[in-house]
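Quick one: the structure is below, questions incoming.
In this view, the complex is presented without one of its protein chains, the others remaining in place.
We call the chains A and B, going by the order they appear; numbering starts again at 1 in every chain.
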Amino acid sequence: MIIASQKPLGEIMDMVEGAQKILILGCRGCVAVCSAGGDKEVRILASAVRLGRAKRGASVTIDEDTLVRQCDPEYLEGLNDRAKEYDCVVSMACGVGVNFVAERCPDVKVMPALNTTFYGANLSSGEWKEMCEGCGACVLHLTGGLCPVARCAKSLSNGPCGGSQGGRCEIDKDVPCVWHLIYERLHKFKEADRLEAIMPMRDWRPAGHGGPRHRMREDLLP
Amino acid sequence: MISGSNLEKVLRSGEFAVTGELGPPKSGAMDVVRKKAQILKRYVDAVNITDCQTAIVRMSSLTAGLIALSEGVEPVMQMTCRDRNRIGMQADILGAYALGIRNLLCLTGDHQKFGNHPEAKGVFDMDSIQLLQMIRRMRDEKRFQCGEEIKSDAPLLFLGAAANPFADPFEYRPIRLKKKVDAGANFIQTQIIYNVEKFKEFMKRVVDLGVAERVFILAGVTPPKSVGMARYMKNFVPGLDVPDEVLKRLKDAKDVREEGINIVVDIINEVREIEGIAGVHVMAIEWEEAVPEIVKRAGLYPRPEQAIEPVLMSNASIEEATDKVREEVEARLKKEIEDAKREAEASRALVLKEQERSSSKIKELNASISEKDKIIAQKEERINQLLKAIEAEKARLSELRESKAQVISREVMSSDDVTTQETLMMEDGEVYKKQLDFALNSMELGLNALKNVLGLNDDAYEALKRFIEAEFVLKGGVSGEVIPKRPETVVEPAPVAKKVEEKPEKAPQIEETEAREPAKAVEEPQVEPSKEATEAHIPPTPDGLSEEEWRVKYVIRLVARGNCALYEKDQDEAIKAFEEALSIDPDNEKAKIGLERAKKGEFPRFEQPRDVEEESPEGEPSKEEPSGEPEEEKGAKEEVEEVTVKAAEEVKEEEVKEKEEKETEEAVEVKEEAAIPEKKAEPTKVEEIKVGVEFLFNTPKLPLKDRIGDIPEDIFMEKATGSIREVVIGDGAKAITVGGSSALPFYLFEGSMPHAPKIAYDVLDCEPEEMPEPLKKYFDDCLSDPVKWAQKCVSEYGAEAICLSLVSTDPNGMNRASSEAAKVAKDVADAIDCPLILWGCGNAEKDTETLREVTALITDKKVCIGPLTDANYRNLGATAMAFGLPVIAATPIDVNLAKQLNILLENLGMGLDHILMDPSIGAVGYGLEYTYSVMERIRLAALMQQDDKLQAPFICNVGREVWKAKETRLESDALLGNQEVRSILLEAITASTLLLAGGELVIMRHPKAVALTEATIRGFTG
Partner (left out) sequence: MANMAKIVGFCCNYTSQVSKDVLEREGVIGEGVEFRRLPCTGRLEIPMLLDAFTEGAEAVFVAGCRIEGCHNKSGSLRASKRVKYAKALLEELGIDGARLEMFFTKRGSTADIVDAVKVMEDRIKS
């Protein structure tokens, strides 16, 4: 799931400065699940913006709405016309949603309310952790299912660095050393010899260093 | 051997290696690195240069490594994967290798979070193991990471990696080390060791894995500077294991630092015993001073000798190195001098003996010479007798022949058939032939006698015989005058060894001419008073001169002295000199005139001597230029006089009236004769100067061996060890060769100078905006047409070479397009057949463009192009090489820069035999002495110090420099004298001086200055 978090309100207030009529548009996709841009968050943001505007001594009209997803065209139908009456739309979707709104609704001035952060898992209510980086060249089969690219501070490919101590990463005692975890898991599966082979240098193009990525599945194309 | 680094050598030799660590400063302070390097120098085999350790920005490891290298400390450059991607890293690796880095430690690097820029994007394109693999591939397979080939100079680096035996998981650590070795690590430096027991366990596993024999492992140690530091390391540095025992030792110690050093020495001694340990890596960060102490106490001092050769050096270290070398050299020289002194003293004794011996020998020889002189005199007498006999015989024969000849000539007139004529001759000549045979027989007899007397060889005899025969047959009837004269010229030099006679022979000829034409010098006192006066001699005949010759010469000197006295307004002295001259040679016209003037008190005017130089030897042109018609000569003479007169009028109008009248008359005369074109007269004028100078140089020369007397040769002779390369300019028959000498300029007694210096005429490729009058008047008709100008130089002034200055291309001036300038150059090249030099405007870029265009156009001629400077030598050098053209390498008055440019050109592939050095010259009063000094030093280095990069000939662009001097523009006045004379002398003296400094090819403008300089060259080269 895509994890995001709300931008500081001050930043959002500056974005919408001068807008008289605002539509705050949530998304019921990932950001609703990670409690960053669902219906509830839309309401909170709307209240906060009203308060912020009031504090700046100005009035504002804010409408609230939440789409099923902002990353599918079917849910954006009609948004362009509808949004014309607003000075701006504040999207509470992830970056994908904001981009898609911008691309699909040429007349809409769309603002992001969230910082889209990572691909994470929900450890418990209110806690999410990065597990994947979308590097486009998965090596998880070699590393016991644990990702060294996303989860090692230096994205090492060949085992724990000298800073691994007691299973913890040197950058933060709260961060486990993923290579230590990999070592232990591979041992468990008696695959520790995998760690003796040298993993070759990575091709970073699928990770986005080769330009924006794009996927197609011919059989599904209209 | 992989890289040949010192570290590698030490490790491979089996010696226990010691490396140190140097943290570059958080600034650009080079001195910090130098100081740290100095501390570590000679105590370690190599020094690790950290790469922004703990992610704090510091001077780059490459740079600091180079500074250390320049201090004579071999660096182990550390490289982390944190800050660069594979492109940047490979680039730096190539650069590091190029600049002399030979050891590289590959690290992943501390996370940027720990540093002073936690916001930075960590690159980590690869990890340390992949880095090792990448570099090993670059090194061993000559391939970049992408697989592309490294075409040359792959980075031969000794690769290192780090290992932390104390990090977790412990069991995995030896495997990871093995991975690094598999990936290409040649040596390993470990994390700081305090827990030796754990390290031993680690090493045991490493040895068991079979890795220890494949890699050199250096154990890392650090002296704890304080208890606090030890505690910090224990608690806060990840992967560092500091046992409590170490803390306790420090706490209990009186002197913590001392104890810190002790702890490290103990650890070193312990780890040395561990199997697989090849050395220690002493990390005393910010406590470098401890290293020498640690190394000494651990018994690891001294370190094996190392020869570090840094590619780049700091000034300070260069100075240091130079000082060291200087000391060595001085010591060596001192010893050599001492030895030489001793030898010299010994040889002096020898020489003295030799001197005695040789002086007695010289006496003997002198005696035999005078004896031989007598014999010669006798022989001469007999020759005269014989000649008279021949003459008589000839006269008789010619009488006989005359009658026959008349018949023949009649036949010839009437007949148009040659064969008939011959037949007639044969038939009619029956009687005549008998007589002829008889005459020839007797002549042959006479000649045989002559041959015996003179000791002629067969060739000479044959030549003489043929000559007389020819003379006789062809000019049969011509009476006495010719015949007695010829034998004189032929016979005289022939008998006595030719070489000896050569020099004195010329002198009398000139004196003869001098004596023959005194009337022409009526108005002016004699030539070069000073020169003559300084050589005052006493009457006894010097060696090498016949009495008659000496007499003539002495008279001339007396006349000169008289003229000199006249000039100095010393009436008595003048009268005395002239009278003495007349007493020896009563017919001497000059003396007579001089005496007359002296008696009258007529003294020459102030500026005359200058003009005299130009004017006096007027009689000569006929000799130099046999075709010179008398009328032209006269015109020329009078024109010169006109100049004199005008100048005189300007300066001193109130001169003696009598004189004035005379002058006015002459002036009028000149005007009447103005019909004679000026141009025509000029070459003659130039010749005049030539002769004047030649006269100077042809005054008797004392052979070197007479001048040195008894001084042994080895005392003054200093033969060159090198020689200047020859450079050919131009092609075909008119090509000129410069350089080649193996002695200092004109030191002909020390070596050879196979090619006399050459002079090229400067031609500008567009009409100059301003040109000093004295020069302009010679080229006024062709200033706007470079082709005509060049042709004039060649046809009228006999230029041996032309330099076409492409001044019009200057971007700060006319900025003419290169293509246009090239066309002009092409036209000039086509119009002349002598060598052509093309001299650009001095703007490196424009010159590149122009000269390329030119070379593209002029394909059939080997022109010389320049100037090549450090800014454009690559492009132009390549162009020149492509066409095989010689070039001018121009540098701004500096020995080293000149040498450097030569080296750069050589590196490009150009031989010194295609390079002319332009050292940048200055005219008299405009830095000539500076130029001279630099040229002299370059030449001395080339000839005496085996500096073969400087053995290229010089080219000096004299004309350009001289003719921009203000002295060439100021009009004539009393103080500076005649403008033209002054300008000519300025150019000629500049040129001559530079010739003395070694100039091989000078570029000049004024025909007269050229003539003077040529005369100088002739005079010096004999």
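Throughout what follows, a contact is a pair of C-beta atoms (placed from the backbone, for glycine too) under 8 Å apart; a residue touches a chain by one contact, two chains touch by 3 or more.
Fair warning: this is a prediction, and the values are worked out from it, not measured in the lab.
Though it is not drawn, the left-out chain touches A in the full complex. Between the chain not shown and the residues A:10, A:57, A:78 or A:211, the one that touches is A:10. Within the whole complex, the absent chain has one touching residue among A:28, A:50, A:109 or A:168, and that is A:50. Counting the whole complex, the residues of subunit A in touch with the unshown chain are 8-10, 13, 40, 43-44, 46-48, 50-52, 54-55.
As a convention for this text, only the chains that are shown with their structure count from here on.
The geometric centre of subunit A is 74 Å away from that of subunit B, both derived from CA atoms.
For subunit A in complex with subunit B, the touching residues are 153-167, 170-172, 177, 180, 183-184, 195-196, 198-202, 204. By the touch criterion stated above, subunit B contacts subunit A in their complex at residues 81-82, 86, 108-111, 113-114, 122, 124-130, 133-134, 145, 162-164, 167-169, 172, 175-176, 178-179, 182-183, 191, 238-239.
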